[in-house]
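As you look at this complex, bear in mind that one protein chain is not there, while each of the others sits in place.
Moving on, here comes chain A:
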Amino acid sequence: MNLAANANIALYSSMIVYTLAMLAFTWHLAARVPTIEGVRVEDREAVLVGSGSRDGEPAAPETPSTPYAAGLVGEQTLKSRQRGNIALMLTYLATALLVSSVLMRGLAVSRPPWGNMFEFATAAAAAVGVAYSVLAKRNHWEWLGVFIVAPILLVLGLSLTELYTEAGELMPALKSYWLGIHVSVAFIAVAMFTIGFAIGALYLVRRHREEKPPAKPNFIESLPTSAALERTSYTVNMVGFILWTFTLIAGAIWAKEAWGAYWQWDPKEVWTFVIWTVYAAYMHSRATAGVDARKSMYIALAGFVAVIINFTLVNLVSTFVGMHNYSGM
């Protein structure tokens, strides 16, 4: 049995299923669009009371500025719930296919399957899929699906067309058990940053529309409140930041073993450090009294841009030549 070929078949299959999942998530979002006429006044009041108090006391006397500005999250119609479930099921299936593809590739080469850019991109996409699948059901993240599945598809497509490398043996510098530790934690961190970025971007849109209510509601108005989105994005980014700290330290330990010095300001090290400081600044700004959460979020988004640069430009552009030349390109 040719495992590497089967790994590719599983990869293509997962892309097909992810495409279906993306369509289903879009379909789900369409069903979420709040229709003002459809929401009866009594319902809205019930929602407000339910969210604001614990003991049946009247809720805080704050009236929403528009009919749909507050608390429509609980009002999922049967239709949108069904579509959301279909989309989630498809995502689970696609993620399972993708994970099996990564595993088969690993078995085919008898090593951790993230030794070049193609493998890293695939494994990172799988990590995003797994992280989203695990968190989506519990947190009712159906609204996030399309913003997660679309980037996964983009990454898989680009890695197949631009980065594809035949399954093969590693170069000597990568033959170390640290490959399993340092790189896997790195892409799990990247997966968290990706989810944190998607939620963070939605937060900015949601908040903008809360402050300047648009004439017509769309699915954004069915999302959790901007404050809730901001908190969620922070929590996910925080997990990513802790993992990234570990990546940085594990990388330094490995560098000491492979190159004799734990820190040499090699371009990859520089960008790992830049990402770390930007996300550290984000954590810091969020703990600073008087800094607008929106400004903090801009820092986090900048951090994700650095993550992208670190994986693309730093690996592929010759300006950044350093010791981390493992793209396999």
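Keep this in mind: a contact is a pair of C-beta atoms (placed from the backbone, for glycine too) under 8 Å apart; a residue touches a chain by one contact, two chains touch by 3 or more; residues count from 1.
Note that contacts and distances are computed from a predicted model.
J.: According to its UniProt entry, is the unseen chain "Peptide/nickel transport system permease protein", "Sarcosine oxidase subunit beta", "ResB protein required for cytochrome c biosynthesis" or "Spermidine/putrescine import ATP-binding protein PotA"?
T.: From the listed options "Peptide/nickel transport system permease protein", "Sarcosine oxidase subunit beta", "ResB protein required for cytochrome c biosynthesis" or "Spermidine/putrescine import ATP-binding protein PotA", the omitted chain resolves to "ResB protein required for cytochrome c biosynthesis".
J.: Looking at the whole complex, which of A:L23, A:L160 or A:A252 touches the chain that is not displayed?
T.: Here the residue in touch with the unshown chain is A:A252.
J.: Among A:A173, A:A201 or A:I308, which one is in touch with the chain left out?
T.: A:A173
J.: Write down which of A:L78, A:A215 or A:A289 is the residue touching the left-out chain.
T.: Only one listed residue reaches the unshown chain, and that is A:A289.
J.: Extract the touching residues of chain A with respect to the undisplayed chain.
T.: 54-55, 57, 165-166, 168-173, 175-176, 178, 231, 234-235, 238, 241-242, 245-246, 249, 252-253, 256-267, 270-271, 273-274, 277-278, 280-281, 283-285, 287-291, 299, 306, 314, 319-322, 328-329
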